[in-house]
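Notes to accompany the following structure.
A single protein chain has been omitted from the complex, and every remaining protein chain is retained in its original position.
Letters A and B name the chains as they come in the text, with residue numbers starting at 1 for each one.
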Amino acid sequence: MNRRFLIVLLLIWSLGPLFWQVYTSLCSDQALTQPFASIDHRWTLVHYRNVLTSNPPFWRYLVNSFIVGVSSTFFCLLLALPAAYALNRIPRKLSIISRLALVGAALFPYVLLFLGLLELARTFNLGNQLLALSLPYAALSQPLAILLLNSAFNDLPPELEDAAKLEGLSLFQRFRWILIPLISPATASTAILVFLFSWNEYPIALTWISDSNKLTLPVAMARIAGSSIYSVPYGAYAAATVLGSIPLVLLVLIFQKPIVSGLTSGAVKG
Amino acid sequence: MIALLLVPALLLLVVVFVGPLFRYAWLSFHADSVITGLIAISNGGANWLRLVQDQRYWQDLFQTLRFAGVSVGLELVLALLIALLLDQRWRGRDVVRTLALIPWALPTTVMALGWRWIFNTPYGPVDHLTKIIGLGSLNILGDPSLTWMATVWADVWKTTPFAALILLAGLQTIPGDLYEALRLEGGNALICLRRITLPLLRPYILLALLFRLAQAFGVFDLIQVLTGGGPASSTESIALYAYWNALRFLDFGYSATIIMASFILISLICVIAWIALQLIIPTHSKSRGAVSS
Partner (left out) sequence: MTLQIQNLGRRVGQQWIVRQLNLQVDDGECVALVGPSGCGKSSTLRLIAGLDAVSEGEIFFDQTKVTHAMAAQRAVGMVFQSYALLPHLSVTANLELGLRVRGVRPSDRQQRIQAMLDLVQLQDRADVLPAQLSGGQRQRVALARALLRDPEVYLLDEPMSNLDAQLREELRPELRRLVLNRQKPVIHVTHDQHEAMAIADRIAVLHSGRIQQVATPAELYHHPETLFIAKFIGRPQINCLRPSNGVVCAVRPESLTFASEGIPCKLISREWLGSSQLLYLDSPQGPLRLSCSTAVDIPETIHVSWKASDEHHFDAASGIRLP
């Protein structure tokens, strides 16, 4: 059927390049140069072994990225949750203007900020520290996070909080017992999107981190590619690409629902 | 009192977003490079004058606009098709929806390296394909007239899922009985698309367009890893040029000038794109009139 053809086309388009990387990473060097010829020793795991035993080993970058991702996400939510709540409780006009400004900031191509942030890192000596990266990352994902959480707070029936006020719950207690539990789906979506952003971010990590033991995954990948376009060990590259992709492919497969709902509610509101 | 909860987030946003912009505006009127010993010295409008006369800047600007225009255009068309496909009901749709999202989630630099291998001459699959269909070996990453298309291709691959998801969210807000009513009046699929889908989808198209346009204008990761700006600067983008100026030539004043100019430009482009879209797609109220008449 016509539709089935389109679906297959979509899948080839989306996943084909990835499969080619998987295929390449498993090919011996000899097979790489002759991809369609018949060769005796076509399959090998040597590229993975090389990548994982290099100095520093590849998994170090994954760990670094994970550390940065988790700390940025935590930091971002810590600031965004109260801000998103307060945004509904300031004068209406001010709230609308703030939200427009946040939409503008979310659209902004943040790469243009690299120079200012680099100066910031120099002034406060934040370079080459993984946890310090969560400062710009939390800030850059702040607009989207506030907007998403704000719409989640908006959707809560106000009587729930009113009833809690009458019961004597303080603002902190209301957060603890009512607001945080009730918006946890939106918080989960936001957290995953922030984590994805931090995991994938490149220009700022590139300018802030130079110590090869502290590189995040995207910077490490670019550094591997740093040499000439020609005559490069593509088998090892492909193995690195596959290893670098696996965590995110898993993340998307496991958290498909919150990711989609996060992006979607962001769109509906924007 | 509750407004105090806004303060930490606001502070962070000011430091990271507003701070650099003011700093750029200030730096763009200063010489701040190795020559000045990395000390900012006011030089009037010299940076801006240099920018106006800088061949490489105008070349890069053209290349960036070409890249952004072509890839965002392709992306939106493809995204609309994908969204229409994923909006229909069929078995396995949710699985396909998830799988189609994977390219968006991967780090740009990771797949940029992958694309370098795919476009490799003579060992990449694309080179083999062009040889098979009789175009011969094209040397895609070595030919300035082709390399930019490779960057567009890689960008479209990575960002279309995001645009498709936003448009899909829009499609799901359109009530089905609108289509049924138009069908009863004898409208075909094309009229439905023109009179119902596109007008009602407009806010979503607008969002995807503005977001993607701004991001594509700032393209950096992809180009730096896939081509390094080459061959012969033929794919260099504004962001990459600003980066070279700061990190390689250590000329912060000029780098800030380039960024400031880009910021003003991208703001203008977004406003123009917004207005253009209002003109291209009829508004919902107009289309409703057309349906009833």
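One rule holds for everything that comes next: a residue touches a chain if its C-beta (ideal position, glycine included) is under 8 Å from a C-beta of that chain, and two chains touch if they have at least 3 such contacts.
Here the structure is a predicted model, which is why all the values come from computation and not from measurement.
S.K.: For the full complex, can you list every visible chain touched by the one that's not shown?
M.R.: A
S.K.: Specify the residue from the set A:Thr33, A:Ser54 or A:Gln173 that touches the hidden chain.
M.R.: Result: among the candidates, A:Gln173 touches the missing chain.
S.K.: Mind listing the chain A residues that contact the chain we can't see here?
M.R.: 157, 159-160, 162-170, 173, 177-178, 181-182
Keep in mind that, in the parts below, only the chains that are shown with their structure count from here on.
S.K.: Residue numbers of chain A touching chain B in their complex, please.
M.R.: The touching residues are 3, 6-7, 10-11, 13-15, 17-18, 20-21, 24, 32-33, 35-36, 79-80, 82-83, 85-87, 89-90, 105-120, 135-136, 138-140, 142-143, 146, 171, 196, 199-200, 202-203, 207, 217-219, 221-222, 224-225, 229, 234, 237-238, 240-241, 244-245, 248-249, 251-253, 256, 259-260, 263-264, 267-268, 270.
S.K.: In the complex of these two chains, what residues of chain B are touching chain A?
M.R.: It comes out as residues 2-6, 8-10, 12-13, 15-17, 19-21, 23-24, 82, 85, 88, 90, 94, 96-103, 105-118, 120, 123, 125, 128, 141-142, 157, 161-162, 165-166, 168-170, 173, 203-204, 207-208, 210-211, 214-215, 217-218, 220-221, 224-225, 227-228, 230, 239, 242-243, 246-247, 252, 255-256, 259, 262-263, 266, 270.
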